[in-house]
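Just passing along the structure, written as structure tokens.
Every protein chain but one is kept in place in this view of the complex.
== chain A ==
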Amino acid sequence: METTSPVERLLRGVALTLVVVFFMFPIVWIFLMSFQTNETILRIPPSVVFSPTLENYAALITGKLQTASGTLDIAFMRNLGNSVLLSVASVAVALLLGVPAAYAFARHKFKGSEDIAFTLLSFRFAPPLLVLLPLTQYFQWLGLSNTYFGLIWIYQLICLPLILWIVRGYFEDISADVEYAYRIAGHSWFSTFRKIALPLAGPGIAAAGLLAFIFAWNNFVFALVLASADKQPVTVGALAFVTASGIQYGQIAAAIVLSITPTLALALYAQRYLVEGLSLGAVKG
């Protein structure tokens, strides 16, 4: 354990505080906004003193948005449900397909394996807008537009490469000889995959799954184009707050708080895996 002088510790504390404040301030501010009305939010100069109201949350939950020009129906809770459904299902499918694939890419070098793996990765760096137009056409022909099935499928563009590449790095970190030792002691490769490789790569798989979940949750453009109101996630649903009579800042803030809560909770819960998994998997992968 290295020893540090009190001055050094103090400076380090100050630096850390600055970083935390810098990154956390927007979230704190939005949290505060979510308990205010549009009037108190927009007053100049801004102030942290206000009488809190639960109106914004109530409006979101009941789906009735009060604006200057009347009451608007919004589907926020439905959007939230869609987000959960789409993200969870996409990650589940991506794990189911991606983990065995990652294992195959890590353990077996076959003709073109690197090319296939790289092609899958390239989905991540092609701008989505590039493929959206043709995709829309295909989806209409196939009858997939505005279906959960179609969205989960297209979300694989986000989740699958991520899981594949992070988990692959993790499998590569496991000594192949540990698996050989298990196999030579009388086990098939499949039980080796299940009993040795999967548990040892567990943290990496958890981290990759979590990251894929966050990316899927934050996706905007696919759902905007390929789904209509009843299938849209919160990211797209939030557009409804930009109304003819102005922007409902309070409700937007409340909606943001509600929609980042699940990912934030997940991330906090799995923080340990996330750091461990990303530093090991991503650096190597």
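As a convention for this text, a residue touches a chain if its C-beta (ideal position, glycine included) is under 8 Å from a C-beta of that chain, and two chains touch if they have at least 3 such contacts; residues count from 1.
Here is the rule we use: contacts and distances are computed from a predicted model.
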{"item": "UniProt protein name of the chain not shown, from \"Peptidase U32\", \"Aspartyl/glutamyl-tRNA(Asn/Gln) amidotransferase subunit B\", \"dihydrouracil dehydrogenase (NAD(+))\" or \"ABC transporter ATP-binding protein\"", "value": "\"ABC transporter ATP-binding protein\""}
{"item": "Contacting the left-out chain in the complete assembly, out of A:182, A:215, A:241 or A:273", "value": "A:182"}
{"item": "Residue of A:13, A:52, A:143 or A:199 in touch with the missing chain, whole complex considered", "value": "A:199"}
{"item": "Absent chain, residues of chain A that touch it", "value": "175, 177-178, 180-189, 196, 199-200"}
